[in-house]
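Of the protein chains in this complex, one is absent; all others appear in place.
Then we have chain A:
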Amino acid sequence: MLGLGKKDLGLLAAVAALTLLAPFLLNPFPSDSSLAQFNAGYPDLMQRFVIFGIFAIGFNILFGLTGYLSFGHAAFLGVGSYAAVWMFKLLTMNVIPAIILSVIVAGLFALLIGFISLRRSGIYFAILTLAFAQMSFALAYSVLTPITNGETGLQIALDDPRILGVSATADGSIPVTHLFGLEMRATEILNLGPWQFQFSAGYYLCAAIMLAAFYLSIRIFRSPFGMMLRAVKSNQQRLYYTGLNARPYTLAAFVISGMYAGLAGGLLASMDPLAGAERMQWTASGEVVLMTILGGAGTLIGPVLGAGFIKYFENIFSKLNDNVLHGWFAFLPDGLENAVVAIIHPFVGKGWHLTLGLMFMLVVIFLPGGLVEGGQRIGRLFRRKRGSEERAAQQTPAE
């Protein structure tokens, strides 16, 4: 079905189920319990899960398949955001044209940068893309201020000349983004006993687009084109010797992944119509590399997992503070409690980046295949154990 193998179809179905049921799955704790802060089932965070999922899926098409490490992918995300916000300002508050424009603009931008950067490979490619991204960042901050609104960031104002639609609503406020009238911020709240589940229109739009993006990435992975990209990764030299030019393929992969990034940027702006230059900074590029590596580069599900993992922990860890920690460890004797809190303190709250950096290093050192490889290892461990038990069971009667 859908041109997928049985296994891929299962994977797609699993991801679809996870994303569609996310408001339930991410809200396992009743809202009045002390564990409620671990809930992630509110629209803003869920949107970020799937949007950065899209970003990482796209990055994985380039890095996971061809092995070209781009350190400037956030530039495409930023360009996509700007394009979307301009669409909101000038044309309509409907998100569809904005998203389409952001994909197109990011694609063109990627074509330009990719055409130049892909002349080199390896570390040179990483530095070239980094240089381009930093350049875009610097320009967005300074000269391009008429387009990007510099440090303040591009926002929607009351006097925007919107062609289709109104500059301001009847009560004089800024109109909100919508999909043919369905407001992106509209949220249905379902109260089930102490649980509260939120269903946001914006989230479901993002989730649907993410599923489409995921489906497309499976198709790319399984296509002859994807095979070609993998050949680039494993041995480009040999590819040249067989008389094939690898560059059109890598360029296509670069543009596709740039368009994914643009899509993610467009969605970010659709959910919250503003765009700032800091989205293009190289730390943002590092983050998507991190998501992909953490989940497992070159695997289908890895980037989605990595994006969810990082965004979840970013949110939870940075919210923890000393009071919460003291609450947790209250059962310990006072001296011990203070000691434990003092040890954990640097890693949470504002120190969340320290945890992130450590996690990143540990993954690269011990688990180069990321979470997916970790899962496989654990799975293999269990299988082997069960296998030996069965063998043991078979051997017992023979005694």
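Here is the rule we go by: contacts are C-beta pairs under 8 Å (C-beta built on N, C-alpha and C of every residue); 3 or more make two chains touch, one makes a residue touch a chain; residues count from 1.
The criterion applied here is as follows: contacts and distances are computed from a predicted model.
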- Query: Which choice in "1,2-phenylacetyl-CoA monooxygenase, subunit D", "Response regulator receiver domain-containing protein", "Amino acid/amide ABC transporter membrane protein 1, HAAT family" or "Spore germination protein" gives the name that UniProt lists for the one chain left out?
  - Reply: "Amino acid/amide ABC transporter membrane protein 1, HAAT family"
- Query: So which of A:Ala16, A:Ile127, A:Ala208 or A:Leu274 would be touching the chain we can't see?
  - Reply: A:Ile127
- Item | Sole contact to the chain not displayed, among A:Ile293, A:Ala307, A:Leu325 or A:Val341 | A:Ile293
- Touching the missing chain, which residues of chain A? 67, 69, 71, 116, 119-124, 126-128, 130-132, 134-135, 138-139, 141-144, 236-237, 282-283, 286, 289, 293, 346, 351, 353-354, 356-358, 360-361, 364-365, 368
